[in-house]
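Missing here is one protein chain; the remaining ones are kept as they sit in the complex.
What follows is chain A.
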Amino acid sequence: MKYVIIGNSVAACGCIEAIRKVDTQNPIVVISDEKYRVYSRPLISYYLGGKVDESKMYIRDEDYYEKNMVETKLGKKAVAVDFKNKEVILDDGEKVKYDKLLIATGGKPFIPPTKGSESKNVFTFIKFDDVKAIDEAIKNGAKKAVVIGAGLSGLKAAEALIKRGLDVTVVELANRILGSILDLEASRIVQDELEKHGIVFKLETSVDEIIGDGKVERVKLKNGEVLDADIVVFAIGVVPNIDFLKGTELKINRGIVVDNRMQTNIEDVYAAGDCAEGYDFVFEQQRVIPIWPNAYNQGETAGYNMAGVQKTFDRGFPMNSIGFFDVHMITAGIVVPNSDDIEVLVKHDKEKNTYRKIYLKNGRVVGFMFINSIDRAGMITNMIKEGFNVESIKHRLLDEDFGYLDLPKEIRQEKILGGAKA
């Protein structure tokens, strides 16, 4: 029996850790086209901003692979999988046999076709090497940056760049920043904070052309405006990194389609993380949920099943915890109501600059958005997961000091005393 994992990020960690809980014998091979041991993608902005150094980028100890008896093939790209003969083909021609395969290739940056996007100093913002290259450009004198996309990673890039002393303009097609996790009111709070620190926003427009003589000099926007720029960062989003599997018998929709055991349509082949399309429990549909905890959980579930222990994961839904300067927010589930039967609870305390908004459906929480009032938010996340009926306590949910005392004694004790399992 031999386990092979393509990809070496958090989904792979989940898989390795689950396998080793139940199988301490059989070999695991991890293949990654990146040369680093497992590091944190979300930390690249912290690295660029100077908050963490290279040693803190790694999410597991140095002896992780050794301890878990994992053989790594780093800096090698899988270029094809021969599902019939059960082998992964690498870019140097090597063939790696597997008995159980996990595809955990994550996401790759999406760059819309743009004139000039091949120019020097045009970057994406996904990998460690991306920020090392940006760092290099800054050290070589880059002063003005244009970030395309005001989503989570675009704004994290902008925050890091402004901390490095650059002039930063963020360009966003939508009418608000962080459109995937915030409503208009909430995004205003965050935008104010970012503007206070000097970030300039151009909303409802996008990039038309990157101008320069082989190297970025200016960016022309769709609204006609032209901005000076030394670097451009594309951070519009990620798409599943599965091109090398297209055209095979593997079932792919937007991502690799998996069931709640992370099994694909091909026997002994599993997928997890940003490359996989699993069930979203809140939206009640198959979706790619490109976030860290989901990738870990899916990888872990795959690992158990690969090692022969039947486990299911059917409680995936989007959730985010993110901060910019002094503004912190946690959001989960539905953040833009998608049907009429959703009840909205909201409290915006302008003085304290806090915002809490909760969506309920049939007496149950299906989503929330908390800004600057995030303590104990996990209790609400868990209520979504459990489908807990909050009808009798619903207005307490908006209060900052919501806690176990708001629950009936039996339930509270069950959760605390028995709830050590979670």
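By definition in this document, a contact is a pair of C-beta atoms (placed from the backbone, for glycine too) under 8 Å apart; a residue touches a chain by one contact, two chains touch by 3 or more; residues count from 1.
We take it that contacts and distances are computed from a predicted model.
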"Cobalamin B12-binding domain protein", "LAO/AO transport system ATPase", "4Fe-4S ferredoxin" or "Tryptophan synthase beta chain" - which is the UniProt name of the missing chain: "4Fe-4S ferredoxin"
Touch criterion as defined above, residue of A:A133, A:L203 or A:I322 at the omitted chain: A:I322
Absent-chain contact - pick from A:Y36, A:Y58, A:F244 or A:F283: A:Y58
Residue among A:S32, A:S153, A:S187 or A:T381 that touches the chain left out of view: A:T381
Footprint left on chain A by the chain that the document does not show: 14, 40, 42-43, 46, 51-52, 56, 58-60, 292-293, 296-297, 300, 319-323, 328, 330, 332, 374-379, 381-382, 385, 401, 403-406, 409, 413, 415-417, 419-422
